[in-house]
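Notes follow once the structure below has been shown.
The complex is shown incomplete by one protein chain, all other protein chains being positioned as in the whole.
After this line comes chain A, so read on.
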Amino acid sequence: TMAASPALLFGDRNLLPRKQSARLDKQNDLGWKLFGKVPLRENAQKDSKKTQKEYEDKVGRPSKPPSPKQNVRKNLDFEPLSTTALILEDRPANLPAKPAEEAQKHRQQYEEMVVQAKKRELKEAQRRKKQLEERCRVEESIGNAVLTWNNEILPNWETMWCSRKVRDLWWQGIPPSVRGKVWSLAIGNELNITHELFDICLARAKERWRSLSTGGSELENEDAGFSAADREASLELIKLDISRTFPNLCIFQQGGPYHDMLHSILGAYTCYRPDVGYVQGMSFIAAVLILNLDTADAFIAFSNLLNKPCQMAFFRVDHGLMLTYFAAFEVFFEENLPKLFAHFKKNNLTPDIYLIDWIFTLYSKSLPLDLACRIWDVFCRDGEEFLFRTALGILKLFEDILTKMDFIHMAQFLTRLPEDLPAEELFASIATIQMQSRNKKWAQVLTALQKDSREMEKGSPALRH
């Protein structure tokens, strides 16, 4: 009936050909089938016929035998009111009238469309409701998590942080509002850096920037061994790299709200650790910390994070030690993913090719930022081992497509991971990675390899990198 009512608006005159068609259908079922598509369901056909019947009843006129004149309209003397009108309207006067079968078929198709649209609308409404419920559920669980972190875990950090319950909550991701606090506590402050020390380092860095920009001579000699040119190059590079750190966020670049903070932390660090200085990759780490902590606390976390053995090895670019880390990684790679490992070996794809970027930036450059933060969450809890476990999780997640690729495609894929990498799937994949090889844990494997490489160095100094 829905389909019929708009057509009633047009008056009797236009209805005649349709009535004729209805009549013809009833009289000649074969004709209908010849010209129209055989309907998919018996119901559809019945419904449309019923509609047609109701339609005739409403108009209240019995159908007359067809008169050839009435089949051709003289003029299109009205404006169709809607697309519905267009669909149910007959052909313009300059064209032959729709055959009855075709008109009937069109009406039926229209009805089917309406039914489908209604179905879709209902489905969409259900989907939206479900989505809303899901969002409420997530928000509620985040809200609950925030309460748990704030009221239960943080006040009792020392006793609680390694409990089963906290570990589980931790794995699910730390709520952004407590993330900075948890990271700070988990990273710790072995170096005993105070806010005052940060201020001193920053003041020194600023003095240096001033003296360099005015072209003055060096104020201090205590960093002898690092030429003015080197230091200048490093300061210039910091400036350059800040503009190239999360450029799409537009918050760290010149004029952006976090530009000065990032500049301060990197500058202060080169004064705090002139022996390490600024190394590319640091700006990404500092930036992620700034997004979660105040400047001084970010500096404290930054310095302590870089002081961890794995980070120190990489940021000092101690190639020999880096190779040991890669070798340890390969032990667990072969253990967990033997087929992919063999495929990589066959194609000469060495782990440094993808691991350097991942480890130096702690995945902040290669994974979506919110996902990277979740990796950081567990890295703060589990230490360096988790960085390599994550790498294996990524490889496992994409194992099927990687095994079909050649060297260059794998290298391109791994140095530019898909932007829509699904967080839950990745964490599920990481969870399946066993960080145990022949009853040896990560730290044991690494120590054994380090011992080996030290002995090799002693044995033949020429082999040193």
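The rule is short, and it goes like this: contacts are C-beta pairs under 8 Å (C-beta built on N, C-alpha and C of every residue); 3 or more make two chains touch, one makes a residue touch a chain; residues count from 1.
In this text, contacts and distances are computed from a predicted model.
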item	value
Identity of the absent chain, which is to be given by its UniProt protein name, from "Urease accessory protein UreD", "Cell cycle checkpoint protein RAD17", "Ras-related protein Rab-4B" or "DNA-directed RNA polymerase III subunit RPC6"	"Ras-related protein Rab-4B"
Residue of A:Arg416, A:Lys441 or A:Arg454 in touch with the missing chain, whole complex considered	A:Arg416
Among A:Gln104, A:Ser264, A:Thr361 or A:Thr390, the residue in touch with the chain that has been omitted	A:Thr361
Which of A:Val115, A:Leu154, A:Leu369 or A:Met405 contacts the chain that the document leaves out	A:Met405
Sole contact to the chain not displayed, among A:Asp294, A:Asp352 or A:Glu457	A:Asp352
Hidden partner interface residues of chain A, rising order	233, 237, 240-241, 244-248, 277, 279-281, 283, 317, 319, 322, 352-353, 356-357, 360-361, 365, 404-409, 411-412, 415-416, 465
